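I'd like to ask some things about the structure below.
For this view, one protein chain was removed and the others were kept in their places.
A, B and C are the chain letters, set down in written order, and residue numbers restart from 1 in every chain.
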Amino acid sequence: MSKKSVEKLENVVIRFAGDSGDGMQLTGSQFTNTSAVLGNDISTLPDFPAEIRAPAGSLPGVSAFQLNFSSSDIRTPGDAPDVLVAMNPAALKVNLKDLPKGGIIIVNEDAFIDRNLERAGYDHNPLESDDLQEYRVFKVPISTLNQNALEEIDLPGKSKDRSKNFFALGMMYWMYDRSLEVTLHWIKKKFGKNPKVVEANIKALKAGFHYAETAEVISTHYKVEPSKLEKGTYRNIMGNQATALGFVAASHQAKTPLVYCSYPITPASDVLHELSRHKNFGVRTIQCEDEIAAMGATIGAAFGGSLALTGTSGPGLALKSEALNLALMVELPLVVLNVQRGGPSTGLPTKTEQSDLLQTLYGRNGDSPLPVLAPATPSECFQMSFEAIRLAVKYRTPILYLSDGYLANGSEPWRIPDLKDLPEIKIEYAKAPTGGKAFLPYERNPETLARPWAIPGTPGLEHRVGGLEKADKTGNVSYDPMNHQTMTNLRAEKVARMVQDIPDIQVNGDPSGQVLVVGWGSTYGAITSAVDRLRALGQSVSSIHLRHLNPFPKNLGEILKNFDQVLIPEMNMGQLSLILRAKYLIDAKPLNKVQGQPFKIQEIIEAIQSLLSKSQEVKHAS
Amino acid sequence: MSKKSVEKLENVVIRFAGDSGDGMQLTGSQFTNTSAVLGNDISTLPDFPAEIRAPAGSLPGVSAFQLNFSSSDIRTPGDAPDVLVAMNPAALKVNLKDLPKGGIIIVNEDAFIDRNLERAGYDHNPLESDDLQEYRVFKVPISTLNQNALEEIDLPGKSKDRSKNFFALGMMYWMYDRSLEVTLHWIKKKFGKNPKVVEANIKALKAGFHYAETAEVISTHYKVEPSKLEKGTYRNIMGNQATALGFVAASHQAKTPLVYCSYPITPASDVLHELSRHKNFGVRTIQCEDEIAAMGATIGAAFGGSLALTGTSGPGLALKSEALNLALMVELPLVVLNVQRGGPSTGLPTKTEQSDLLQTLYGRNGDSPLPVLAPATPSECFQMSFEAIRLAVKYRTPILYLSDGYLANGSEPWRIPDLKDLPEIKIEYAKAPTGGKAFLPYERNPETLARPWAIPGTPGLEHRVGGLEKADKTGNVSYDPMNHQTMTNLRAEKVARMVQDIPDIQVNGDPSGQVLVVGWGSTYGAITSAVDRLRALGQSVSSIHLRHLNPFPKNLGEILKNFDQVLIPEMNMGQLSLILRAKYLIDAKPLNKVQGQPFKIQEIIEAIQSLLSKSQEVKHAS
Amino acid sequence: MPAEVAENTEKKLTRKDFISDQDVRWCPGCGDYAILATLQNVLPKLGIPKEKYTFISGIGCSSRFPYYMETFGFHSIHGRAPTLATGLKSYRPDLSVWVITGDGDGLSIGGNHLLHVLRRNVDVKILLFNNRIYGLTKGQYSPTSEYGKKTKSSPFGSIDHPLNPIKIALGAEASFVARTVDTDVKHMMEVFQAAGEHKGTAFVEILQNCVIFNDGAFHAINDKNTKDEASLKLEEGQPLIFGKERNKGIRLKNFEPEVVEFDPEKIPEDLIIHNPHQDNPVYAQLLARMEAPLQPVPLGIFREVQRPTYDDLLNEQIETAIQTQGPGNLEKLLHSGDTWTV
Partner (left out) sequence: MPAEVAENTEKKLTRKDFISDQDVRWCPGCGDYAILATLQNVLPKLGIPKEKYTFISGIGCSSRFPYYMETFGFHSIHGRAPTLATGLKSYRPDLSVWVITGDGDGLSIGGNHLLHVLRRNVDVKILLFNNRIYGLTKGQYSPTSEYGKKTKSSPFGSIDHPLNPIKIALGAEASFVARTVDTDVKHMMEVFQAAGEHKGTAFVEILQNCVIFNDGAFHAINDKNTKDEASLKLEEGQPLIFGKERNKGIRLKNFEPEVVEFDPEKIPEDLIIHNPHQDNPVYAQLLARMEAPLQPVPLGIFREVQRPTYDDLLNEQIETAIQTQGPGNLEKLLHSGDTWTV
C-alpha cells in the first residue's frame, strides 16, 4: 500500500465517458462487477449513442456508463457523478455539464489534440484554459503510458491502443481500493483464444493501477465499505437479463416450454439474444419477419399449448396492436413485453421513457381491456416476468409487461432466489367432456373467468375460435346484440377479477399525511430515495409504487384518500396521472420529464417540497 | 282515391326486412328518396348481415332497412318500427321482438312454407298460430300476386320473382300516400339497358299500389305531411357519401387535388368507392396493399403537396398507428378517417359502435397528441370532412376524423350548401428564403405553430425529415435531452392552440340545471330528442354535443360546472367519460351500450330520469 | 408436443367426420362449396388422426372455411394466418396445419408473411382461393385482378399490374407449388392429397369462381368447349400436351414456352417433359410464365422438392442442445456469471 491518504466514503458515482470505440461500456461493467463482488450496493446507467459507431471523436459518438456504488442501500445510479473519466474532448464536452463543481475529472491528456478538439467543437484546449478551474482535474497521458506499458508485446500499435480503457480502469481500481481479481479472471476468459490480447489487457490494467499508486498525480485513495445486504447469494443483473431469466424460470416451474417470437428492436433485442441461448431449457425463439408476425406466431404458439411470449419496444407494440386484439378476443395466455424507449415515432431509440402506458392500455380498437404489469427495478424484472406468465396462464389472457430502456440496461445486485421459493405454475389443458356433453370453449372458470385451454391434438376438443364476436359459452360467431354486451362485460370483468391475485400496495412511510408520491416502473429508485430523504428531515411525505397498472390493487383508492396531495412523477407527459384522476377523481399533480434520462432524486425532492409548501399555505389560509 | 279511411300521422317508422337476396336495402332507399322528395324529414338505419349472401331463408341472412319519416323535425330512425314488412319467416322472427304490441305487420304469406319455416327455426307457422295476435297482421301472397301481375312479360319465373320487392314497395306507397314518380324514374335509369326488367319492375310497383288500394286487406291509408325544413335545395344523403363530398369540396376550395389512399374495409369502403368516381375533380385514389401502406402513401402524398387522406375502420386504424405517429413527427397535413364498427378485433364488422375513441387519442407509442373531430349526423359529415382538411392544412398536422357505421350508412335530408358559403382553404407552400438565409423546416408560425410545407421540387428548400426526434427549428436529428422536452411540449401546444379555431359549444336547453347530457358522434339524434322530450315535460335537463374531442372547445369546463350531474351516453364502455373525468374531475355518469345498435331515445330518457330522481333525492337529503 | 395430448386410437375416418355443425354461409353457387367438400373427402385419406388437423385462416369469404371443418380451427385476422401457423407448428410439429387464404388476404395485406413462411419451409399446407376479387368486402379489385378491370374501387379500370401467385411462391423457393380449379373435383383431390402428403410448405393456388362479384373469371378453363385448349394438365414424366385432340404441346424456345401443334400420332421429341422434382425453380417459373389468354394455363404440381422444414430444424436444435449441454439446470443458470455471498 502506498502512503497516500485514505478517505472513507459512503458512496461514489463514477461516469466513464469516451468514444464509442473506447470500450466505456465494458470498463463500466467491469467496475460494476468488481464492486458488486466486493459487496457494495450498486446501480448503473449506461448511455450509448444511437449510431453503431459514429465518427471517431464526434459529439454524437460519445458513449458513457455511470455507476453508483455504496456501503449503504442505494436505488439509483446517482443524480450526478462525483468522478468523470473522459477519454477524449468530446466526452468531456458532453458530460461536463453534469459534473458538480468540485468534482473529479480524469482525462486522457493525449487525446486533446487539435483534430479531436475540433471534432468536439472546441476552439481551444480546455485543459490549457481555465474552463476547468472549478474542478479537480487529473491530466493523465493515458495513451502514451499504455503504449509504454505494452512496449514488449508483439502487437500493432493500434491494437495496443485498444487496451487503454483497461489502463484507465486500473487507475480507478487503485483510487477506490478495488481488487483486480474479477477483471483479471474475465479478461482471461473473454480473450482466451488470443493470448497476446490477454497479456496486453492485463498489463494495461496493472500498469494503470500501479501508475495511480505511484505517480504523484492522484493523491487520494478512497474506501467504500461493503453494504449490508440481506443474506444470500448475489449477482449483478441487468433488467433485460432478469426478464429473460424470469421467463425461463417460469417455464421451468410450469414444466412447459417457452416460445419467444420477436423482431429485433432497441432496447428489447437483448431479451431475444438471451433467450436464444437457452435452447437446452426447451426455449424456442423465432425471429419473425416483423412485429405483426411475431404477435401472430405468439398467438399460434399459445394456441398450441406453449408458454408464448413476444417482446418489442413502442413502435413495435403499435404494429402489434391489431393482432394483440385478436389474442384478447380468443382469450389465450401469452405475454407481451414492451421495453419502452423515447417516442413518438422512431423518437429516441436508445433513450428511456415511460410514454407507452396509454398505448398499452388503450391502443386497440374497441373496448379491449388487458392487464398491465410493470417492474420497478432491474432485478425485479425477474419476479415480474415470472408473475406475468403465472397470471396469463391462470386467467387465460394476454398480459402486457412494461419495462423501459433504463431498467433494461441498468443493473443492480440481485439476490438469487432459492428455487424452492419459486411458486409452482399449474398448466391445465382442457380435457374432452365425458358423458356425451358438448365441449364449450367459452365456458368459464367461475372464479377467474378463464376459459378452457383446449389445445389441438386433443381428441374431442375440436373447436373454432377467431376475431369475430363469440357467442357466450359455445364460442360460435354471434351477431346477437345482447351477446356482444355480455361478452364485452365478461372480458372487462375477467381483468377486473385479477385484483384478487394482486398484493395490496404497501405505503413507504406513514399511511396518511400531506403528500403522497405515486410512481410506477423505473422511477422507483428516485422516488423512494427522495421520499426517504425528506422523511429523514421530518417531512410528511410517503410514497407508493404501482406494479399493477390494470387492474389497480384494491387498496389504492383508500390510500389516495389519506393524503392532502398526490404527486405523480412520470417519464411522460402525465399518463398515469390521467388514469388516476379519471378513476379516483383526485387532483393529482403530474411531474413530467421526457428528456431520455431518468429522474434525479433532487428533481423529485424539489417537486415534493413545492407541494408541501403549497399544502402549508393552504392550511394557513383555511 | 279509394273510399278507404285516411288518417293523418306526424311520423311513421317502417322497417323493411327480408332475405339478403330480397332487395330490402333498395326498397328502403326508394321509400326514403320518395319521402324526401315529398318533403318529409327522414332518418334511416340499414342493418345488413356480415355475409355477402347467407343461405337463403336463414336467420343470419336477414337484411333490414328502417326509416323514420315525419312532418316534423326528427333526428333518429325511430326507437321501434310502427310497421314491419317481412318478406319471409326469418325476417319475421328476427324483427318481431322490436315491434311494439299493436304494430302493423305485412308479410309475404307465400314465403311461409315448411322449408323456410324450418330454416328460420320455427316449428310451426306463426301466421297460423296466435303468435301474432297482439299485432295488426296483413297477410299478402306477394309472390303469387307479383307473378300474376307479370304474367305477360317474357322473363323466366325466377327473374320475375325478383320484382316482388317492388310489389311490396307499391303497397307501402299506397298505404302512406306516396307518389310513384321517383321510383319509376329510378327504375328506368337503373335498368335502362334491360327493357324487360324495367317493365317488370314498373308493373310490380304499380300492381302493389293498386292491390293495396283495391283489395280489402289493407283498410287504412295514412298521410304524413311535409315537414317544415329550412328553405333551400335538399337531397337525401348517407354519411359516407357526405364525407366523400366534403373532401371533394375542400379540394375544390383549396384548388389542390385530393389523394385518397385506402385499403377496403367495412364500413369505410364506400368512401373509397365514391371518391374513385371523381377523377375529373383531380381526385387520385390509391387502393393500397394494406392499411400501413395506405398510411405511408398518404404521408408521401402530403409531403408532395397534395391534400392527402386515408380512410379505414378500427382494425385498420390499429395497423396504421405506427405510421400515423411518423406523420405526427414530421408534422404534415393529412386526414385519417376512421369509420368505427363493433370491436374489439374483427368484432362486429357491419355493426356500429363508438369504441375507438381511446385508440384514436392514445393508440400510438410515446406522447403523441393529435386533434380529433367527430360529426354528429350523416349530413354533418360534409362539413366535418371539409373542416378536417381545413384544420390539417392550417396547423400542418394529421387530423383524426371519427365517423361510425351508423353515420356511414344512415341517411337524412341535407340542405345542399351554396358554393359561395364554403370557406376558402388557403394553401401556402414554403418559399425559398432570400438573402442567403438558411431554410428552417421546423421554424413555426407564431400563431398556429405550423411548420413550413416545403414540397419537393422547390429549389432552395432541400431538407430532410423523419421519425427520429427533430431539433427545434432546423429539423435535424437531435438526441439532446432538453430538445426532446421542448419538441414534446411544442407538439402538445400546437394541438392545444387549435382551440382558437374551434367554435364554443352551444348548450341545447338552459345553460345550467340538474342534468347535463354530454354526447359525441352519432348519438346526437337520440340524445337531443331525449332531452327535448324531457324539457317539454318541464324537466331540468340540457345537452351538449362534442364535435371536437381534442382539443375540447374552451367553454366546456365552464358548462360542465353549471350542472349538478353529468350523463355521458356512449356506444362504448365509457371512453369519453374517462377523458372528461380526468380532465375536469367531475363525477360524470356513463351510460354505455355496445350492442351494435344505436341508442334508443327511450333508453336515454330513462337514464336521465334516473339521474333526475337521484338528484332530487340528494337535494331532499341535504 | 405436450405430454398430456393423448394419441387417438386409430379409427376409419370419413368425410362426415369433417363436417362441423355450423351452417355454411357462402353465396349459393360460390366455388368455395366444392373446395370444402373436396377437402373433407381428402383428409380421411391422409391417415392423420382427426384431432391433429388445425385450420387457420385470415379474413375473406374463403377464410370462413375453418368454421365448416370439424377440426381445430382459427379464423384469425386479415393476412396473418401464416404467422399463427408458423408459431403453432414450431411448437407442435405433430399437427397437420392448413392455412386457408384468399388472393387479397394472402397476396395483398398478407404478402410478406406468405413469402416468409414459404422460404422458411414451415410444414404447413396453404390453400389460396384465387377469385381475382375481394369478395367479403363486396367487390374491389385484388392483386390478381386483371389490368383494366372495372370494380367498385376502380370504376375506370384497375391500373395495377396483377401478381401471379405461382411466380411469387417460386420466387420464395417454395418446396411445393401447385394450381387447381374449383370445378375439377378430381384434379383438386389429387392436388390436395399431394399437398397433404408433402413435408414442408405446400402452396396451392385454387382458381375459384365468385358468382357475385367476378362470375366467370375462369370461364375458359371451366367451360367444356374451351377448357382443353385453355388449360394444360401437368403430369409427372409426361410431355406438356394439351388440346381436345391432344395435338398441342409446349417446347422451349429462347427461354420461352412455345406452343407447337402436331399430329397426335407423332408426338414431337422436343416437347418438355414435366418434372416437378427439379431442385432448380427455373423450370417451374417457365411453366408459371404460361398465362391466359395467350397460352394454356398449367394445372397441377409445378414444383415438389424436399428441403428441411423450419419446424424440424427448430426442434432439432432444441434436441441437440439438450444432448450436448444437458437439460437446462435452472439453479446453475441463475447463478451464472460473477456471484458473491453475503
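Just a few scattered comments:
Criterion: a residue touches a chain if its C-beta (ideal position, glycine included) is under 8 Å from a C-beta of that chain, and two chains touch if they have at least 3 such contacts.
It should be emphasised that the depicted structure is a prediction, and the values quoted were computed from it without experimental measurement.
In terms of the touch definition stated at the top, the absent chain reaches A, B, C within the entire complex. The chain that is not drawn here is touched, among residues B:Ile52, B:Ala111, B:Ala207 or B:Ala249, by B:Ala249.
When the full complex is taken into account, the listed residue touching the unshown chain is B:Ile299, out of B:Val224, B:Ile299 or B:Val495. Here the missing chain is touched by one residue of B:Glu10, B:Asp73 or B:Glu462, and it is B:Glu462. The residue from B:Phe48, B:Tyr234, B:Tyr584 or B:Phe599 that touches the chain not shown here is B:Tyr234.
Interface residues of chain C with the unshown chain, by the touch rule above, are 108-112, 115-116, 119-121, 143, 156-157, 159-164, 167-168, 170-173, 252, 254-256, 278, 280-283, 285-286, 289, 307-308, 310, 313-314, 317, 320-321. Where chain B meets the chain that is not shown, the touching residues are 33, 36-39, 182, 186, 229-236, 245, 248-249, 252, 256-257, 259, 261, 278-282, 284, 286, 288-290, 292-306, 308, 322-323, 326, 330, 416-417, 419, 429, 455-468, 476-477. Residues of chain A that touch the chain left out of view are 51-56, 58, 60-61, 263-266, 269, 272-273, 276-277, 279, 285, 287, 289-291, 315, 345-346.
Throughout what follows, only the chains that are shown with their structure count from here on.
The greater number of contacting C-beta pairs, out of the two interfaces B-C and A-C, is seen for A-C.
Among the remaining chains, the Cα-based centre furthest from that of chain C is the centre of A. Averaged C-alpha coordinates put the centre of chain A at 44 Å from the centre of chain C. Mean C-alpha positions place chain B and chain C at a centre distance of 40 Å.
In chain A, 292, 322, 326, 466-468 are the positions where the chain touches two or more neighbouring chains simultaneously. With touch defined as above, residues shared between interfaces to two or more other chains in chain C number as follows: 59, 77.
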